[in-house]
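In this view, the complex is presented without one of its protein chains, the others remaining in place.
Chains here go by letter, A and B, matching the order in which they are written, and residues are numbered from 1 within each.
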Amino acid sequence: MFAKNCWYVVAHAHEIDDALFARTLLNQAVILWRTTGGRVVALEDRCPHRLVPLSTGRTVNGQVECGYHGLRFDADGACAFVPGQSKVPKAARVKTYPVAERHALIWIWMGVADLADENLIPDLHWLDAPGWQATTGYLHFNCDYRLINDNLLDLSHETYIHKHTIGNDAVADSPAVTEVIGNRVVRVHREMPNIEPPPLFAQAQGNNGRINRWQIAIYMAPGFNMTEVGFHPVGTDRTTNHLMMRPIHIITPETEHSSHYIWGLARNFRLDDDGLNDGMFSSVTHTFEEDREILELQDQRLKAENMPNIPQSAVKTDKGPVAGRRLLEEMIRGETDDPTQCAVPIPLADDQQVTMPFTQAAQ
Amino acid sequence: MFAKNCWYVVAHAHEIDDALFARTLLNQAVILWRTTGGRVVALEDRCPHRLVPLSTGRTVNGQVECGYHGLRFDADGACAFVPGQSKVPKAARVKTYPVAERHALIWIWMGVADLADENLIPDLHWLDAPGWQATTGYLHFNCDYRLINDNLLDLSHETYIHKHTIGNDAVADSPAVTEVIGNRVVRVHREMPNIEPPPLFAQAQGNNGRINRWQIAIYMAPGFNMTEVGFHPVGTDRTTNHLMMRPIHIITPETEHSSHYIWGLARNFRLDDDGLNDGMFSSVTHTFEEDREILELQDQRLKAENMPNIPQSAVKTDKGPVAGRRLLEEMIRGETDDPTQCAVPIPLADDQQVTMPFTQAAQ
Partner (left out) sequence: MFAKNCWYVVAHAHEIDDALFARTLLNQAVILWRTTGGRVVALEDRCPHRLVPLSTGRTVNGQVECGYHGLRFDADGACAFVPGQSKVPKAARVKTYPVAERHALIWIWMGVADLADENLIPDLHWLDAPGWQATTGYLHFNCDYRLINDNLLDLSHETYIHKHTIGNDAVADSPAVTEVIGNRVVRVHREMPNIEPPPLFAQAQGNNGRINRWQIAIYMAPGFNMTEVGFHPVGTDRTTNHLMMRPIHIITPETEHSSHYIWGLARNFRLDDDGLNDGMFSSVTHTFEEDREILELQDQRLKAENMPNIPQSAVKTDKGPVAGRRLLEEMIRGETDDPTQCAVPIPLADDQQVTMPFTQAAQ
């Protein structure tokens, strides 16, 4: 049910320091910490002595010490010290996981360790590249990670779930163009010309004047989502007058029915405005919690019905989520058929050009 | 385990208005609301698109709008609107349930819809007939509905569970006569001549003078109970001096181990005394919560023992509950053998005559 041979995000980089950080990913309990050199390492959160979580303990000189009997393990998972004895048992090893740090994120490889190539890390440079500023956060959702991807690929839900902030009728009413890129990315582009601004957009431009709005939902399997969100006042030139943001939504499975939602809202304007960060943090948190409420209910119902396929009755806006699920299934099938197969990331967006209205007829 | 071809009560009629009302009955999640014409309708609480509960949404012009992507369904369960598209998918249908409104109650038919005949609705006119006034309420019990029926058919428990209000030794000490009426009703009649009044009875008559008390527990399968409760001061004429009430206890299964307890305490005196309603509401709620506590414990133990038959050791007062269970089982077996079979209700009590002491020897 999970793709394994790919990098997953564990946490924002600033969350990991020399103390133990515990998180379950793809049903596996893991601890992470920074060694004395600052490198992030990951071990299974399980002492091979009496199976107590190592996260009961602490780090000592860059090693982890179990909280029960004090056995220590180094960054390679080898037992380094047993209290009261000079020899350490060689069999007492802890499983390690390849880890990388990039784009202000900590990445982990849960599949075949030999295949862990840092060139396979998706490009999410908006979280730390010069010229960009990202407000970041974390939420825990008690639902299947795929439901969150589905939700992000059909933004018509904004009209209903987020009607007090970023949604109004224009979102659901406007057609979207769905495109599959390579074997890993789906892109759903919606233009909303000459519409009333939803509440948060009115607030952003300081008035209720009509806007040309666009949004692009981009999904890369298994759980990377970026939503390009842009608008400009009606009658102005999009290239010079738009305001644009790129929320990054990283969905990492915790278990079959719970997920980590690691997010960063990247912008390329007012980079040093800390007050703006604070406002965005609470808006985004509030908005994603609206999603959480409905997705957790959906998960409970699907579980009760033994996980039937969705949608059961398809509508036009299902095109994106259905395509996304297909890519994810192919990715999982690919590594099932060939355990050495790893999916290659695809660039999600181009920083050099402003998104323009599509000319082709909306599908 | 549940009878299906019969009317169940969902709620008091005043609880349903044009907003969505969600309740699970016989393991099926249902929503109800009043259409613009005031008619109550019921659909399965499940959007056929992505299986989110429709109760996440709201009603719009007498239709229900899903809270996720805004699909709308009419009172017949047909999809009436999909945002952003002109055609609606015919396959997107929601299951409907026959509904009726009678006796200030909303009734639903969970079985074969074609068989839903309003003539099969039990007569509970005491809840809204002229000359009667009913204090009403609702409680949720985490137990098998049959345990509540059992409890109401053996009122000797009042001596133990309700000793501070309606029970005293006289209840358990007095013999009862059990009668089976037709294939659906059990009636247990107990006379308690010349006894001390239990606390609430003393309060009702304003003194501690001895009373002649009677009670009749009437059960109609699957979950309709009426308890006729009456008394008059010793030495007075029953016909002219009695005080009588008819608590109606409607037990509708939610799941195998949880139940809706929809009640109305009907009286034919002091009809306009609102203060009396308030007092009765809190007395009855308190009393039924005493039952709830013990029945929920009983359910947990029975579940832990894999639902053995009860009673394991029978006593005299088990006659009523045992007869009631037998009728319920016959009703369920009847519709299993013949899926078109529906049980016909039987009148529970006659308003024209006052219950008199039985002359036959108590069994």
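By our rule, a residue touches a chain if its C-beta (ideal position, glycine included) is under 8 Å from a C-beta of that chain, and two chains touch if they have at least 3 such contacts.
It should be emphasised that the depicted structure is a prediction, and the values quoted were computed from it without experimental measurement.
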{"item": "Selected residue (touches chain absent from view) among B:D76, B:D278, B:E305 or B:D351", "value": "B:E305"}
{"item": "Among B:S55, B:T159 or B:N212, the residue in touch with the chain that has been omitted", "value": "B:T159"}
{"item": "Options A:V52, A:A202 or A:L243, residue touching the unrepresented chain", "value": "A:V52"}
{"item": "Contacting the left-out chain in the complete assembly, out of B:D76, B:E118 or B:D173", "value": "B:D173"}
{"item": "In chain B, positions touching the absent partner", "value": "150, 154, 156-157, 159-161, 169, 172-175, 294, 297-298, 301-302, 305, 308, 310-318"}
{"item": "Hidden partner interface residues of chain A, rising order", "value": "46, 48-53, 56-57, 65-71, 79, 82-85, 89, 91-92"}
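Everything below uses one rule, namely that only the chains that are shown with their structure count from here on.
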{"item": "Centre-of-Cα separation between chain B and chain A, whole angstrom", "value": "50"}
